[in-house]
Each structure stands twice: as structure tokens, then as C-alpha cells.
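This structure is in C-alpha cells; I'll ask about it shortly.
Missing here is one protein chain; the remaining ones are kept as they sit in the complex.
Going by the order they are written in, the chains are A, B and C; count residues from 1 in each one.
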Amino acid sequence: MDGIHDMGGMQGFGDVRVSKSEPPFSAPWQGKAFALCLLASRAAGANVHAFRYAVERVPPADYLASYYGRWLLGAQNLLADSGMVSAEQVAARAARLSGHDVAEPKPPKPHKPRMPSGGPGNLRRVDTPPAFAVGDAVHVKDLHPAGHTRLPRYVRRRTGIVKAIQPAQVLPDSAAHFKGEDPAHVYSVEFSSRELWGAGSEPFTLSIDLFEPYLEAAA
Amino acid sequence: MDGIHDMGGMQGFGDVRVSKSEPPFSAPWQGKAFALCLLASRAAGANVHAFRYAVERVPPADYLASYYGRWLLGAQNLLADSGMVSAEQVAARAARLSGHDVAEPKPPKPHKPRMPSGGPGNLRRVDTPPAFAVGDAVHVKDLHPAGHTRLPRYVRRRTGIVKAIQPAQVLPDSAAHFKGEDPAHVYSVEFSSRELWGAGSEPFTLSIDLFEPYLEAAA
Amino acid sequence: MTGAQEHLDPALRVEALISLLVEQGLIDQAAIDDLIKTYEQSIGPMNGAKVVARAWTDPEYRERLLADGTAAIAELGFNGQQGEHIVVLENTPTVHHVVVCTLCSCYPWPVLGLPPSWYKDPAYRSGIVREPRKVLAQLGLELAEGTDIRVFDSSSEVRYMVLPERPAGTEHLSEEDLATLVTRDSMVGVAKVSAP
Partner (left out) sequence: MTGAQEHLDPALRVEALISLLVEQGLIDQAAIDDLIKTYEQSIGPMNGAKVVARAWTDPEYRERLLADGTAAIAELGFNGQQGEHIVVLENTPTVHHVVVCTLCSCYPWPVLGLPPSWYKDPAYRSGIVREPRKVLAQLGLELAEGTDIRVFDSSSEVRYMVLPERPAGTEHLSEEDLATLVTRDSMVGVAKVSAP
């Protein structure tokens, strides 16, 4: 989905604010949120892609409000998706914890998704040889899937050069929806800043890891 | 600028909420905000492009929070740009209006921009003939100006057909910065949904008015 | 900008801005009141409805309206800010136009007044140029299979107004009665007009 999370190259967010050193969690609730999200994600299928997609679906204004805030809303989406906990249960429990004597709704019916897995983690063996070699010019397809993808808008329709072939991996576009692992070759593709942002841009290169289904041979 | 305002085709904002009838202003402050913004914009140079650009620079989270809220922050940007009112003055005045006895800062030094104008409004005569004719295939340039533009991301690098030549107009990209009117021909360009969003999209056409400097002849 | 300024209640921010600008003599309170009154009472979709009713009952007016919207609309006395050049798009049983401004909230004020909240909402601005059929359905309009959908993004100073189809069974109605049927939503292209 082309959501608020896909912010590479967006403007208007202001200057980056430095923090030379900071604790891992700047408030106790953030540590709890981090741990809860990891554990909830494990309980809901240990699918990092599904968790990312759940965070991407947080409404944009809430997404921008705070980091662990959007993680929590993402975890809640993920738990609701699999029928483990409903949003209504969370609201009711929060009210009760705040001292309000509200009724708690019936829990939803769990329908935890199952997906056959080729093993732990995301690195996989792919028996077909890679379609592209280091040095090849590749063109990024203009894909606009409704669901999860790791193909950001700012590289679509651009042409770059394969600089490295990375280990093949579970395809996020499929796995995030528990549709299967569909392992694919992954390429580090390098683009000139001019190709991404036009003639007036700062000179630099941008390297990004793109899954084989995102790419085609450059014309 | 590629800001939060450039949201054509973004996903994740949820369903559109219907309002079969609603008053022009749903609260008194909104009417005041509307009138204030129009009048402040007139006082700051009567430049609708500068006002739009001022709204585009509102931080994304504030931009999404409310419509007249972002108009007010935009008006405040515009007034600050021309040294008419500073953000600090607004904060101090708001505090005083809330009953806090704070000191008011010195007003800034006004430096109201001046721009020679070819007349009222935005329609202009352009003596050079239009570069494109109805029926021509045109390709949208991949421009990424740091400032104001009316070329949204979702049509860049796409090819469409000129369906109408509209009256020539002040170029927003220049005028928003008080750099001059630079009048340009304007074309209604039609794109297929497939060209914009790929093979799986709903079938429809999208027409958008594009200024001549945004376009080149399709290859 | 400090946090304090960022998080002012807009109802307070507007009072502060008005207070400062009035004090400097840059604006006056009467002008504020006039503008509010004008857009609350005189400029609104009742204007566009008169244009539509005239076009439905006067074939020559309809032709002028489609050929030069600005001039034909001015014949009824409507013009001004955000209406420098108005193009009228005619909906038919097979072709459906719908209007948006993805970049801000451009809207033909002289004929429709100020836009409703859904028109200014990110959900509409982002969605109608990508999935118009789905978004129109959310707004209550289910278009027939095969309808030629044409979305217009108002990115220049051209303003678009939709001329909706005249509903069947209204042959006996006067121009004045017809005008009362024409809704704001039908002139943006997110609804059809129904017979009474």
C-alpha cells in the first residue's frame, strides 16, 4: 500500500533533531510497548512482515504521533486480524484499568493464520538462478499493490545498477498476508540521485534491496 | 515540495465519511478562520499561490489534524514570511487572551514582498503559441522542485493525451515565491488509470490541468 | 515554532491572529463579519442549482453553458473569487464526471459555495483519483457496470462543475421547482439527482 509509512523523499518534516545519547526507552511504557509488540507478534504467527503491514495500516495522523504509539496500534491490528483480541476489548480493559466499571465485550473467535514455513527467519534457498547479475541495469516496475510491499514509491519507474546479490528471502508482499513465503532473489540496486530526484539534486548514490519480482531488465 | 498535501493516490486514510448536508462552518471559529485567512492573504500580497505554499509547509501531523487548523497555521506562516506578524507574537497574544500576563515580543520588521502583476486574478495572455495541441501525447517531466508546484507526484513520468487547452495562467511555481508571474499555457491532460496505477486498477480516466513547463512531447 | 505554538487550540489561535491584525490596522472586524455572512447566506450550492435547472429547461442555455461555463454562469449573476474560469462537465447515462482537488481544496465557490468536509478530507482527496468506483460507493453512489468514469483533478485555476442528468419524471416541473432538487453532491459528481 502507498501509505504514510512510504516517506522516502517526502518533504516538510522539518530538521532532524539530534540526540547524542538517549536510553533505549525514554519512558517505562515504551519498554513495555516494545516487549509487548515482539511477544504479541510471536503469538500471532511470528511474521515480521505481517507486523510491519499492521503498523502501516495505522491511520496516518496516529502513525505520525509517536513511534511506540504506532507500534501498539499495529500490534492491536495484528491481534484483531487473527481474532486474538478485539479493539473493543482493549478499549474496555483500558477503561477498567482507569477505574471505570464498564462491561467487557466477548472475546472474538480466534482464527490464527497458518502459513507453511521453510524454516526460521527469512533467508531461503531459491533453486532457480538469479535473473540479474552484478552490473546489470534494471528498471523498477511501477507496482501499486493494495497490500504490503517493500518497494517504495521513490524508486518505482527508475533505472539502476545491480551492485550485489543478497541472500534470497521470503517475499514480504506474500508473507505479510500469510499467503506463503514465495522466496525470491534480492538485489542491492544502486541509483544516482539524479535518476531519483532530477538534475538539481545533491550528488550521491542510493542503494536499496529489491526483490526480483519488483524488477525487469532495463530497456 | 513533495509534502503531505500531495496525497493523490495515497492509501490508508480510511473510508470517506458522508455528510449529506452541513453548514458552511461547523463552529464559529471556523468561519472566523476562513475570513481571517482570506483577509490576511490579501494583506500579505493577494497571492493565492503563496497562501497554498504556506499551508503546504504546515508540519504533516498538524496538517492532518484539521482543515481550518492548517489554514490558520498557513496564514501564520504567510504573515511570518512577510514580517507582518511573528509566531512568537501569536503565542504571546493567545496567552494574554487566555488570561496569562505574559510580555508581548517586539513585532518583526515588515518586508512585504512585491511582485509586478499583469492584472487581477490568474488568467493571462501568452503571446507564444501553445507547444502542444489537442490530441497530442505528452509526457510529464519528473520535476522535484523544493518549493511550490501544482504538479503532483502521481502523474510524474506518466504519458497522457491533451484533451483541452485552458486559458494561460500565472505559473504557481514562480508566483508562490513572489518571483514573478511567468504566465504559461495550461493543458487538460487525460491519463488512463492503467498508466497511473497499473494493470489491476479500476478502469477510468483522470484529467488534470498541467502547466506547459511540466510537459514534454511523448517519445 | 515552539511546542506551545504548535499546540494552540485553533479557536484561540484565530482570536490571537485577528486581535493582532486588527490592532495593526491590516484587517477590520467588519470585513470578517461580511465574509462569514456572505459564505453562510449568499454563496452556496443554491446558485449552482439555478444554473443546472436553467440548463435542463433551456437547450440554448445548456449549449452556452457547456461551450463557455464562465460566461453562461455570469448570465445568472454568479462570478467572483475561485470562479475565474469555470468548465461545466455534463453527466449522461454512460459518462460520469467527478471532481476533486488532490493538492488542496479548489472548488467553484461562486456556484457551490465552500466545499463540504468530505471534499477536503484526505480520504476523498487521496482515494477518488485511484479507486473512484469504490469511493463513490462509500458516498452512496453505485454506478452501472461499464460507466465511463472521468475524474477531474483541479490543479490549476480552472474550476469544474458537474451538470448532472435530469431525472426522469420531472417533465412537468418548473425551472424553480427543478432547482430545489439539485444537490451540492450532484454538482461535484458524487451523487445523481432524484425525482421528488
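Everything below uses one rule, namely that contacts are C-beta pairs under 8 Å (C-beta built on N, C-alpha and C of every residue); 3 or more make two chains touch, one makes a residue touch a chain.
Given the structure is predicted, the values throughout are model-derived calculations rather than measurements.
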## Note on the structure
Out of A:50, A:138, A:162 or A:206, the sole contact with the unshown chain comes from A:206
### Task
List the residues of subunit A that touch the chain left out of this view.
5-11, 13-27, 29, 31-36, 38-40, 43, 52, 55, 59, 62, 64, 66-69, 72-73, 75-76, 79, 84-85, 87-91, 93-94, 97-98, 107, 121-123, 150-152, 154, 164, 166-167, 169-170, 186, 188, 190, 196-197, 201-211
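Going forward, only the chains that are shown with their structure count from here on.
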### Query
If you average the Cα atoms of each chain, whose average lands nearest the overall Cα average?
B
### Query
CA centre of subunit A versus CA centre of subunit B: separation in Å?
31
### Centroid distance [mean C-alpha coordinates] between subunit C and subunit A, Å
38
#### Entry: Between subunit B and subunit C, centroid-to-centroid distance (C-alpha), Å
18
### Multi-partner residues of subunit B (each touching 2 or more other chains)
9-11, 13-14, 59, 64, 197, 201
### Message
Counting only residues that touch at least two other chains, what does the list for subunit C look like?
### Response
122
